[in-house]
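The complex is shown incomplete by one protein chain, all other protein chains being positioned as in the whole.
Residue numbering begins at 1 within each chain, and the chains themselves are lettered A and B in the order written.
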Amino acid sequence: MSAATHETEHHTSLGVDNRKLLMWIFLASECLFFGSLLSTYLIFKGESLSGPGTDIFAFEITSISTFVLLMSSLSMVLAVYGAQHGQLGLMKLMLLCTILLGLVFLGFQVYEFKTFASEGLTLSTNQFGASFYILTGFHGCHVGVGVLYLSSLLISSVRRNGIGKETPLYIDIGGLYWHFVDIVWIVLFTVVYLIPAY
Amino acid sequence: MADMNAVHDAHDEHPTTTIREYLIIGLVLSVITAVELVMSLYEDELGVVLIPGLLIFSAIKFVIVVAMFMHLKFDSIRFTQIFAFGFVLATCLLIAVVVLFAYDATDAIGGGFIGDPIEHH
Partner (left out) sequence: MATATDGVGTVQAEQSKVWEWLTTVDHKKIGTMYGITGFTYFLISGLTALAIRTQLAVPNGNVLSAELYNQFFTMHALMMIFLAIMPMGASFFNYFIPLQIGARDVAFPRLNALSYWVFLSGSLILFSSFFLGGAPDAGWFAYAPLTDAKYSVGSGLDFYCVGLIILGLSSLMASLNFAVTILNMRAPGMTMMRLPVYMWMTLVVSFLLILSLPIVTVALVMLYFDRNFTTNFFTPETGGDPILWQHLFWLFGHPEVYVLILPSMGIVSEVIPVFSRKPLFGYAAIVFAGASIGVLGFGVWAHHMFTTGLGTVPALVFSATTMGIGVPTGVKIFNWLSTMYGGSIRFTTSMYFAVAFIAMFTIGGISGVMHASPAVDSQHQDTYFVVAHIHYVLFGGAIMGIFSGIFYWWPKMTGRFLSEISGKWSFWVMFAGMNLTFFPMHFLGVSGMPRRIYTYDEGFGWDDWNMVATIGSYLIGVSILIFLINVFRTMRQPATAPDNPWDAPTLEWATSSPPPEHDFDVVPEVHSSMPLWTNREMGIVTPEAPEGLHIHLPPSSYMPLILAIGVGLIGVGLLSHLALVGIGVAISTYGVWGWSIEPTD
């Protein structure tokens, strides 16, 4: 055994990178976060003593924003592909695409919240409103953080020196976060919007 | 010596999926979403099939994204185990809490107020 830590850094007990392992454990933790929010929503689902209920949903808008987020996952995976195959141009372009699609999704969400508020559904209107806003709002926050995260990766990669030899790893980990935000939406879209109140 | 428990270095091997395959996966995901949407419009016709159907479709999308886009299919099994543990735990707790609330405790023995007549349940 050599004494240098460099060796241990590259040779880990599970044979996986520390940072990637951290991200996966974090995502496991996030499952519980969204699980609790979704439980709250389901417990209160359809409980509206006053004001609008689930019939407020506008499927056209939400379907488009769902599609947008799905496509952002596709562009993200292509960015990872670019990073892993040394096609940095593709990577940067696809990162930019992902960020823009994320912003579009957020724009739709802001529009949706504004519309609902104008139709009389606010945080304090009823349990449905409170739990709906807090659930989808936290998802929106995650998208927002993801946009910042990917933007910082993009900015780092267009600097003169780029991210360096670990570019594929960093893009890969960023992608894991982004895809997770997308699968949360896959679940939310079905459970919140598509399944009718019972 | 070395690590007896070291799994082969999986993280250096990139998934073999091509761009074309990724595009096809994206298309499949979109189609499933469209089918879900159409299903939700035919709520009355589908009846009891609707909710399980929607859940199955969203589960398929979930698995596709996790396996292919997050390439768990090609990565270390540890990642799958860790993520699955969190996800399964979250699902179980969600179901448990929702069931506990759906269960009308005031109708049951042990619920209700002290002194409630027992035949009340």
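Observations, loosely collected:
Definition applied: a residue touches a chain if its C-beta (ideal position, glycine included) is under 8 Å from a C-beta of that chain, and two chains touch if they have at least 3 such contacts.
Bear in mind the structure is a predicted one, so any value in this text is a computation, not a measurement.
One chain of the complex is left out; on subunit B, the residues touching it are 1-5, 78, 86, 89, 93, 97, 100-101, 103-112. Mapped onto subunit A, the interface with the missing chain covers residues 1, 3-6, 8, 12-14, 16, 18, 21-22, 25-26, 28-30, 32-33, 35-37, 40, 43-44, 47-49, 122-124, 126-127, 130-131, 134, 152, 156.
Keep this in mind: only the chains that are shown with their structure count from here on.
Subunit A and subunit B have Cα centroids separated by 16 Å. Contact residues of subunit B toward subunit A in the complex are 1, 3, 5-11, 14-15, 17, 19, 22-23, 25-26, 29-30, 33, 36-37, 39-41, 43, 50-51, 54-55, 57-58, 61-62, 65-66, 68-70, 75-76, 78-79, 82-83, 85-87, 89-91, 93-94, 97-98, 101.
Subunit A meets subunit B in the complex at residues 1, 11-17, 20-21, 24-25, 27-32, 34-36, 38-39, 42-43, 59, 63, 66-67, 70-71, 73-74, 76-78, 81, 84-85, 168-169, 175-176, 179-180, 182-183, 186-187, 189-191, 193-196.
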